[in-house]
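Only a single protein chain was left out; the remaining protein chains are all shown in position.
Let's look at chain A:
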Amino acid sequence: MLPSIPVFGDIISPERALEQVDPALKKRLADVALNTAKSNGASYADVRIGRYLQQYVFTREKQVQNIVNAESYGVGVRVLANGTWGFSATSDVSDKGIAKAAQEAVAIAKANSKLQKEPVRLAPVKGYGEVSWKTPIEKNAFEVPINEKADLLLAANAKAMENGASFVNSALFQINEQKYFASTDGSYIDQDIHRIWPNFTVTAVDKASGKFRTREALSAPMGMGWEYMVPKAGEKIKGPEGTGLMGYRYAYDMLEDAALAAKQAKEKLTAKSVAAGKYDLILDPNHLGLTIHESVGHPLELDRVLGYEANYAGTSFATLDKWKSKKFKYGSDKVHIFADKTQKGSLGLVGWDDEGVKTKQWDLIKDGILVNYQAIRDQAHIIGEKESHGCCYADNWSSVQFQRMPNVSLAPGKQKMNVDQLISGVDKGIYIAGRGSYSIDQQRYNFQFGGTVFYEISKGKIVGMLEDVAYQSNTQEFWNSCAGSCDESDYRLFGSFFDGKGQPSQVSAVSHGSAHTRFNGVNVINTARKI
């Protein structure tokens, strides 16, 4: 789920984004919340003092359209009273404001406990004392002057226009979450989390025919600082022969990608329309990430499986009986999918989650068999786990934390293999790169995905560009058609910066790693229409 771009909080000056709140003050305020909650009858309490900073820059062609600098600062208090959750939040970050929120949280818990059938059971977690964690960035993107950022976007726009684009829209998103978590388990965790996402859409218009086509950036949103924006030869992975494509690992080259995007958008105007039928697909990591997200990440969220999201995001085909059988073939033997909140450069990377659980890595699908879900403290007992997976998240101090998708990634192949070698084995296929149209049903069986560029593969070689391509499949059928991936040297991250879930909807950011991967005999449709 990808909602429109949210902006929280008040507009501030860029310099103010560099200020930090003193941890000693936060500890004192956190203790006010915890002590008030306990004295009002809470058996457990946690408090999040959060400062959420956003800086967004939007441009088109030669002009800056908008710059957003926003800050949101406040406190959320969550408690367990009478075995029931209660939550209250306030922007009044004073002793009085925090105490009032804590009292309200306890009052809500007690009121709702009348409707509770079974008391909440929390998996135990160790108290970590006073600790801190910071995204391992080389350069804080908020320290880079806004003009420099606008100039980079305008330079990318110019590259696109020089190479034949009719229009180009570009944007840079930067997030800094300064989160202080404390709980009655004895943790005081101060975290400083950074994320960045450069993005553009290039449009080519053929005025004579009235046809237009777009090509999206092949960047990924990352849990990194400004260093992601500085091109590095060692972080580039050459795409398949005959495409000119380039993959980017831990550093992006926006100008290079914009120039190629314009050429490809133009080429799409006259590309051959695909003949519908069965094809072997070779999927680029910057495309496959979204397929992993929708068809593996979401169905294995335990709250969906249990029915908590039934009214909005939906439930899941991956029911508990399938997991309990220990035989459910989610995919072929080549499919090893793991979850983590620890991967370098990823959007999910943090030291502790939003209920004070130290983050880790665990398997979801091993040798094609469904082996686990994503669970937090109050769910762990349902799947027989002794501890939470550490994937609890709230998108703001004012939002209640709940189970959110960790990074979910497909392990690369163990045998040495590059993308040209992977393509060489395909007789009739399609190579797909980048994100396009994506849609999946509410139990995650049936999906249809497009991409941003498509190439025809014939007898082991790329032979030309295709258009009007989308593939339709069923999750289990699709992953069972997986015939293998390139090796670790081809592995990189894709990301979703604004994944939506819950009512009221909350966003979260999550990465999905993979190498180029082959899927055999997938149903491809032609999407061309006339109106």
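The definition used in the following text is that contacts are C-beta pairs under 8 Å (C-beta built on N, C-alpha and C of every residue); 3 or more make two chains touch, one makes a residue touch a chain; residues count from 1.
As a working rule, contacts and distances are computed from a predicted model.
In the listed set "Putative Zn-dependent protease", "PepSY domain-containing protein", "Tripartite tricarboxylate transporter permease" or "Peptide/nickel transport system substrate-binding protein", the entry agreeing with the UniProt name of the missing subunit chain is "Putative Zn-dependent protease". Shown as candidates are A:207, A:326 or A:386; the residue that touches the absent chain is A:207. Residue-wise, the contact with the chain that is not shown comes from A:443, picked out of A:103, A:361 or A:443.
For the chain missing from the display, the contacting residue among A:20, A:39, A:63 or A:94 is A:63, taking the whole complex into account. Residues touching the missing chain, restricted to chain A, are 10-11, 13, 62-64, 85, 87-89, 91, 108, 111-112, 115-117, 150, 166-167, 203, 205, 207-214, 306-312, 314-315, 317, 319, 398, 400, 437-446, 448, 450, 468, 470, 472, 474, 503-504, 523, 525, 527-531 (touch as defined at the top).
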